[in-house]
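In this view, the complex is presented without one of its protein chains, the others remaining in place.
Note that the chains are named A and B in the order they appear, and that numbering of residues resets to 1 at the start of each chain.
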Amino acid sequence: MEIPYTVEARPDTGVFNAKLGVWLFLASEVMLFGALFSSYVLLRTGAPAGTWHHGREFLNVPLATLNTIILIASSVTMVMSWASLKLNDFKKYRIYMGLTLLAGVGFLVVKGFEYGHKFEIGLLPKTNTFLAIYFTLTGLHGLHVIGGMILNGYFLGPGSKMFKTQPERFTNRVEVAGLYWHFVDLVWIFLFPTLYLL
Amino acid sequence: MSASDAESIRKQTRAYIVVFVTLMVMTILTVAVSYFHMPVGLAILVALVIASFKGSLVAAVFMHLSHERKLIYWVLLLTVIFFVVLMAIPSLSQWDQRMLR
Partner (left out) sequence: MALVDERVAHGHGEAHHEELGFWQKYVFSQDHKVIGIQYGFTALCFLLFGFSLMMMMRWSIAYPNQPIPLVGKLLKASGGIIVPEFYNQLGAMHGTIMVFLGIVPLAVGAFGNYIVPLQIGAPDMAFPKLNMASYWSYFIGGVIMLSSFFAPGGAAQSGWTSYPPLSDIAPTGQTMWLFGMLFLIISSVLGSMNFLVTIIQLRAPGLTWMRLPFFVWAQFVTSFLLLLAFPALQAAAVLQMMDRLAGTSFFLPSGLVVSGQQLQVAGGGSPLLWQHLFWFLAHPEVYVLILPAFGIVAEVIANNTRKPLWGYRSMVYAVTFLGFMSFIVWAHHMFMTGMGTVMSTFFQTTTMIISIPSVIVLTALLISLWGASIRFTVPMLFALAFLPMFAIGGLTGLPLGLAPADIHLHDTLYVIGHFHYVVAPGTVFAMFAGIYYWFPKVTGRKMSELLGKIHFWPSFLFMNGVFFPMLIQGLAGVQRRLYDGGASYSHAQPVLHWNAFMSGSAWLLGLSQIPFIFNLFWSMKKGEKVGANPWEATTLEWAAAPSPPIAHGNFAEIPTVHRGPYDYSLPGASTDFTPQHQLQEA
């Protein structure tokens, strides 16, 4: 017996299973990053006056701005890849999805440069509490980027075979992967100012 | 896929481009503002307002939250409530400590 509502929406809820699933998962992710943000605020406001180190002392704002732009652009290509599938244009889908994946690689490369430079000049998580929270938050975010890239890579490569047999189901899958990818982008939109600019 | 559906998708893709441009402008803006060296409180406020605006654009347009089902809204409402509780931890504990002093 097939599990119902994997493709079409359940009439009374209006969504298909995976969409509800990913939103619930994102709700959980909101709480995860929320707890870390909360810890950041607690540690920062709790620090005795003048002892807190600020991001601008150590961090490279232009590089991070570049990364912000890359990640936002990847969000656009991601949503365009979904729209292409909706328009039944598989070729365009592959181009946009490829660009999304490329942007992910670009983001990680830039991040790698940033990390590498800091390690070189001896700025480590244990140096002070700001760097500790910086490395924890960006590291965890980086892991999420990698996770999203694996997902996107699967849907660009082996997973895309499904488009031939069950196009609607595949489009749904890409939409769900997109929701996750946009969330990763969204987290960065908040990480960027709170870590780099303030 | 019917013609009207395709048309609405095309309309949406135009919206994506507009949002993309807006997000870029906002990113430049938030970086530029940070060079003004405003008082800390104001700087935090401005940065968070811009970030929230950008975040809502991503959520509303890219994640299609602007026209999502009620069920999803309920899930998110619940999350927002508990998120607020979570974010209240630092202020709760420190405000209370200050009252003690």
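Assorted remarks:
In the analysis below, a contact is a pair of C-beta atoms (placed from the backbone, for glycine too) under 8 Å apart; a residue touches a chain by one contact, two chains touch by 3 or more.
Since the model is a prediction, treat every value here as computed from it, not as a measurement.
Considering the whole complex, the residue from B:A43, B:L65 or B:I89 that touches the absent chain is B:I89. From the set A:E29, A:E114 or A:D185, the residue in touch with the chain omitted from the display is A:E29, counting the whole complex. By the touch rule set out above, chain B reaches the unshown chain at residues 71, 78-79, 82, 85-86, 89, 92-93, 95-97, 99-100.
Along chain A, the points of touch with the absent chain fall at residues 1-5, 10, 13, 15, 17-18, 20-21, 24-25, 27-29, 31-36, 39, 42-43, 46-47, 51, 124-129, 132-133, 135-136, 140.
Heads up, the rule we're going with is that only the chains that are shown with their structure count from here on.
Work out the mean CA point of chain A and of chain B, and you get 15 Å between them.
Against chain B, the residues of chain A that register as touching in their complex are 13-15, 19-20, 23-24, 27, 30-31, 34-35, 37-39, 41-42, 45-46, 61, 65, 68-69, 72-73, 75-76, 78-80, 83, 86-88, 178-179, 182-183, 185-186, 189-190, 192-194, 197-198. Interface residues of chain B, counted against chain A in their complex, comprise 1, 5-6, 9-10, 12-13, 16-17, 19-20, 23-24, 27-28, 30-31, 34, 40, 43-44, 47-48, 50-51, 54-55, 58-59, 62-63, 69-72, 75-76, 78-79, 82-83, 86-87, 89-91, 93-94.
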